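Worksheet for the structure shown next.
With one protein chain held back, the other chains of the complex are shown just where they sit.
Letters A and B mark the chains as written, and numbering starts fresh at 1 in each.
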Amino acid sequence: MLEYGWDAGVAISRFLDGLKAGKILGVRCNVCGRTVTPPRAFCELDFKPIDAWVELPDTGTINTYSICYITWDMKPLRKPQIPAVIEIDGTTPRAGFLHLIGGVKGSSVESIRKQLRVGMPVRAVWRKPDQREGAITDILHFEPVRGRRR
Amino acid sequence: MRPASDQAPTVPTVLSALDQVEPRVWKGAMPVQFLYTAGAAGERFFQTLKRKGVFVVTRCEECRLTYLPPRIYCERCFADLSETWREVAPVGKVHTHTLVHVDRQGRNAASPTLVAFVRIDGTDGGLVTRLLEIAPADVRIDMPVELVLAPKRRRRGTLDDIIGFRNRR
Partner (left out) sequence: MKRKPQRRVAVIGAGMSLFMRRALETGKELSYYAASQALETAGVRLKEIQAVVMATAPDAFDGVHMKGEWLLDGAGGVRKPYLRAYVGGGSGVFSIISGWTLVASGLFDLVLVVAEEKMSSCQPHPQGAFLTIFDHTIERPLGPNLLWIFSLEQHRYMATYGIRNEDIALVSVKNKRNALDHPVAQVAASLTVKDVLASEVVAWPVHRLMVSPISDGAAAIVLASEDVARRLSDKPIWVQGVGWSLDTSYWGNRDLAYPRYVERAARMAYEMAGISEPRRQIHVAEPYDPFAYKELHHLEGLQLSDKGKAPEDLARGRFERTGELPTCPSGGLMGVGNPIAAAGLMKLCELFWQLRGEAGARQVPGNPERGLAQAWGDLMQVGTVAILGVN
């Protein structure tokens, strides 16, 4: 077992500060016109520093999701994890990031698929402010926004 | 080419950006362990040592090389050596030696360890090993030494079967 202490760096440290305050921060590049999150210090397409930090809403859409029944070391999960790529509202289309979906009932593929679909609007479910630690897990998961149409 | 823009920030903006945040360190691990194989040649080496207390080697006649630890191929000419097994007596000479004062964590060891690379007689190879029953000041380069093996019932067919080498009497 190798243990590490990884530096989160300029952009992600600031992103984590934002999460602790209940905000999803993104960055904008004026050359390619993209607004993306998670933030980065430089635009990897234009190879220049980003131009602006923006506060994004905590809503978005499901780009894709999966229903996962095993852990990384192949142990079965009775209650599946539902990883998803979420496109946060206000970011450039197809610029999503990895998180989890929650707030759905049942554990079978059939029952979960009935409640979720690609393109569905979702909203972040946050940890209570006093329990946040400036981590990606300060957002517990995203859950479907019912009755909202895009 | 991108046109020069009046709002293009300069490099120092990037270099100073860490001032704007409290930099975070994230702790984590790579959770892996390994099951290594000794391989076709290694397995034969350890099993023979365990059973008979001698070393097996392989030889490439063309390159005039005797491999210890043995290999199933010659690394110079790729000849297949899997039919060239022979046994050699577990004796050799101190090729080089050192006195180690720290343990693997870099802490001072309770007592220093005398470590040598022993060239096995009749081969082009050798082993890294401990030197036993000798004071550091008495070790000499090219000093003849012999294998000290664990008692037969305690041997497991691994490198630990070799306790070390001592002065050849």
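Please note the rule applied: a contact is a pair of C-beta atoms (placed from the backbone, for glycine too) under 8 Å apart; a residue touches a chain by one contact, two chains touch by 3 or more.
Treat the numbers as computed from the prediction; the structure is a model and nothing was measured.
For the chain missing from the display, the contacting residue among B:V54, B:I72 or B:V115 is B:I72, taking the whole complex into account. Among A:N30, A:T59 or A:Q81, the one in contact with the hidden chain is A:Q81. Contacts to the hidden chain, counted on chain B, fall at residues 24, 26, 28, 30-43, 71-73, 75-78, 80. Residues of chain A that touch the chain left out of the display are 4, 6, 8, 12, 15-16, 36, 38, 40, 44-45, 63-74, 81, 83-85, 94-100, 109, 113, 117-119, 135-137.
What we mean here is this: only the chains that are shown with their structure count from here on.
Chain contact summary for the complex, chain B toward chain A: residues 2, 5, 7-9, 13-14, 17-18, 20-33.
On the side of chain A, the complex with chain B involves touching residues 1-10, 12-14, 16-17, 30-31, 41-42, 46, 48-49, 51, 73, 134.
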